[in-house]
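One chain of protein is taken out of this complex; the other chains stay put.
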Amino acid sequence: MPKLKEIAALLNGELLGDGELEIAGVQSLPRAGPGEIAYVAKGNDAAAAGSRAGALVVARGSVVEHANRVLVADPQLAFALLLRHFHPRRPLWQGVSPAAFVAASAVLGAGASVAPFAFVGEECRVGERSEIHPGTALYRDVVIGRDCLIYANVVIREGARIGDNVIIHPGAVIGADGFGFGRAADGAAVKVPQVGRVIIGDGCEIGANTCIDRSTIEETALAANVKLDNLVQIGHNVRIGRDTAISAHTGIAGSTRIGAGVIMGGQVGVADHVEIADGVMVAALTGISGSIKSKMVVAGIPHQEMGEWRRNMVLARNLAAMRDRIRMLEKKIKEMEEKE
Amino acid sequence: MPKLKEIAALLNGELLGDGELEIAGVQSLPRAGPGEIAYVAKGNDAAAAGSRAGALVVARGSVVEHANRVLVADPQLAFALLLRHFHPRRPLWQGVSPAAFVAASAVLGAGASVAPFAFVGEECRVGERSEIHPGTALYRDVVIGRDCLIYANVVIREGARIGDNVIIHPGAVIGADGFGFGRAADGAAVKVPQVGRVIIGDGCEIGANTCIDRSTIEETALAANVKLDNLVQIGHNVRIGRDTAISAHTGIAGSTRIGAGVIMGGQVGVADHVEIADGVMVAALTGISGSIKSKMVVAGIPHQEMGEWRRNMVLARNLAAMRDRIRMLEKKIKEMEEKE
Partner (left out) sequence: MPKLKEIAALLNGELLGDGELEIAGVQSLPRAGPGEIAYVAKGNDAAAAGSRAGALVVARGSVVEHANRVLVADPQLAFALLLRHFHPRRPLWQGVSPAAFVAASAVLGAGASVAPFAFVGEECRVGERSEIHPGTALYRDVVIGRDCLIYANVVIREGARIGDNVIIHPGAVIGADGFGFGRAADGAAVKVPQVGRVIIGDGCEIGANTCIDRSTIEETALAANVKLDNLVQIGHNVRIGRDTAISAHTGIAGSTRIGAGVIMGGQVGVADHVEIADGVMVAALTGISGSIKSKMVVAGIPHQEMGEWRRNMVLARNLAAMRDRIRMLEKKIKEMEEKE
C-alpha cells in the first residue's frame, strides 16, 4: 500500500500533512473513506466540505482545509494518474489463441495478443503489444500500430491504417463503404464503389459502435489524438484535425474538414463539404450547414454564434409577449384613428 | 389447437359466443381469418368493422359486434399473452458449445447455454437458464442473473452486474469506457481511466447496438424494468429509475439522473449533470439542457412544457404574419405623422 508521500511524488505535487499515511485506493469525493484519496475539482472547493477522505488532491491556491493534502496544478489530471496507478489494466488475453484465425501472411509484433474468435486477415500487420479482442475482424491489409487496444467485435475493413496507442471500443466499424450513389436514368441509385481507405492517427480513441466510412478514392483521415465518443458517424473523405473531441450521436457528412482542437457536443450534425476552423466549440444538438471560418462557439439549427443564438432564443421563447405588444399597438392606433 | 373457452381462461376474460371454436393462431386485426383471433385496441372499436377474424379480444365496455368475443380489461396485454402462447420462443442453442470459450474460473448455472464463438471470461458467473448467443463477449468478472437472454455479438465489459430476466439485444455494448478526458497544458486530451462499472436491474431490456458506458469510478445504474430501444447512448455515471422507457437514438450525457416511470421519445438529447423527475414525458427530438423538477410533458430545444411549446410553435410558424402586422402599424403611424 503506497504512502501519501509516494502518492505526492507520483503526482509531482506538494504534500501538506502526514506523508506516512497509507493510501488503499482512490475514490470519488462523496464516497472516499479514511484510507482513501479523492480529488477536489479546481474552483469547486465547497464540494470538499464534510469529506471523510484520508487525503485530498487539490489545486494550488485552493482554500480547502484538510489534514492531508497534495497540491497540484490540475487535480483532474492527477486523478487520472491515481486511477491508472490503483487500477492497472489487466489484459484480456495473452498470446495468440489457437481459437483465433490469423492468416498465414499476417505479421504480429512481439507481445501482440489475439483472443479467441478474432479474425486477422491476409497481409495484416499488428504492432508490438497491441491487443485484438474476441470477435474482432481485420480485413485484408489492415495495419495496426504498437500498444493499441482493439476491443471485442470491432470490424476494420481492408487497407485501414491505425497508428500507435489507439483505442477502439467494442462494435466500432472502421472503413465500411461510404454512402455514395449515382442515379441511373430511371432514378435508381447506382452504387459508387468505395475504394479509398481510413487512416487513424496515434493516440486516437474511437467510441463503441462508432462508424468511420472509407473514402470513395482518397482517404478518410483522423489526425493524432482525436477522441470520438460512441455511436458517432464519420462520412467518407472527412478529415479531422488533432486533439478534436466529438461526443455521442454526432454525424459528420462526406468530405467535410474539421480543424484541430475542435470540441463538439452530442447529436451535432455537420453538412457535407464544409470546413470548420481550429478550436471551434459546438454545443450539443447544433446543425452546421456551412463553413465556420474562425474560432468561435456555435449553437442552434442552423448554427449561429452562441451569444447571438442565446439572445435569439430568449426572443423566440417570448413570441407571445411580442404578439401582445403588437395587439396593444393595433388597439391604440385604432383608438387614435377613431378619435380623428 | 386450443378452443376459444381455453383462450378466454388464459386471458382471464369473459367469453361471449362459441367456446368450442378452435383457434389456430393470433393475427393482426386486418389480416386475421376465420380460424384466428385478433384484438381491438381500447377506444378503437371502429377498426373492427369488417374483420374476418374468428374471434376478437375486446375491452370491457366495447360496443364491437362480433359473434365471438373475449372481454378483458386491457386488450393489448391480452394480445401480448396470446403472442406468447401461440409463438413460444425456441432457444437458439442448448448447453455449452465446444466451439465457445468459457474460462476455467467462470461459473455457469444449471441450464445456462453458451453458443458457438461466445467468449465467457475469467470469474464470470452466468445464472440458471440464461442464454449467451454467438459472438457475445463477457469480459472478466461479469455477473449475469437468471433467465437472461443475451443475443449475438453483445459485448459486456469487466465487472458489470446484470440482473435476472434481462434481455440484451444484438450488438449492444455494456460498460465501454465513459468519454472522460482532462486537458494537458498544451490542450491535448488526456484520458481519465474509467474504472467504475455498470449495474442493470431485473427485467431490463437493452436495445440493439445501444451503448451504456461504465462510470469513471462509481456506477452507471439502471433500476428494474428499464426499457431502452436501439442505438441509445447512456453516458457514464448516469442513473435511471425503474420502469423508465427510452426510444431510439436518444442520448443521456454523463452523471444525469433520470427518475422512475419516465417516457422519452426518440432522438432526445439530455445534458450532463441534470435531474429529471419521476413520470416526466419527453417528446421525440427534445433537447433537455437543465433539470426538470416535477412530472410534466416537455418538448422543444431547449425543452419547454408541452402546452407552452405548442403555443410558441404556432407563433414561430406565423412570424410572417407578425411582420406584416408590424409593417401595417408602421405605415399607419407614418400616415398619422404626415397628417400632423
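The letters A and B name the chains in turn, as written, and every chain counts its residues from 1.
Quick note on the criterion: a contact is a pair of C-beta atoms (placed from the backbone, for glycine too) under 8 Å apart; a residue touches a chain by one contact, two chains touch by 3 or more.
For clarity, every value in this text was computed on a predicted model and none was experimentally measured.
Student: Of the residues B:102, B:138 or B:152, I need the one that contacts the missing chain.
Tutor: Selected residue, touching the omitted chain: B:152.
Student: Which subunit A residues touch the hidden chain?
Tutor: 101, 117, 119, 121, 135, 137, 139-140, 153, 155, 157, 171, 173, 176-177, 179, 181-185, 187-193, 195, 209, 211, 213, 216-218, 231, 233, 235, 249, 251, 253, 267, 269, 271, 287, 301-302, 304, 311-312, 315-316, 319, 322, 325-326, 329, 332-333, 336
Student: Residues of subunit B in contact with the chain that isn't shown?
Tutor: Within subunit B, the residues touching the omitted chain are 26-28, 31, 73-74, 76-77, 79-80, 83-84, 86-87, 89-90, 92, 97, 99, 115-117, 133-135, 151-153, 167, 169-171, 205, 207-209, 225, 227, 229-231, 243, 245, 247-249, 261, 266-267, 284-285, 301, 313, 316-317, 319-320, 322-323, 326, 329-330, 333, 336-337.
By definition in this document, only the chains that are shown with their structure count from here on.
Student: Quick one: subunit A and subunit B, Cα centre-to-centre, how many Å?
Tutor: 26
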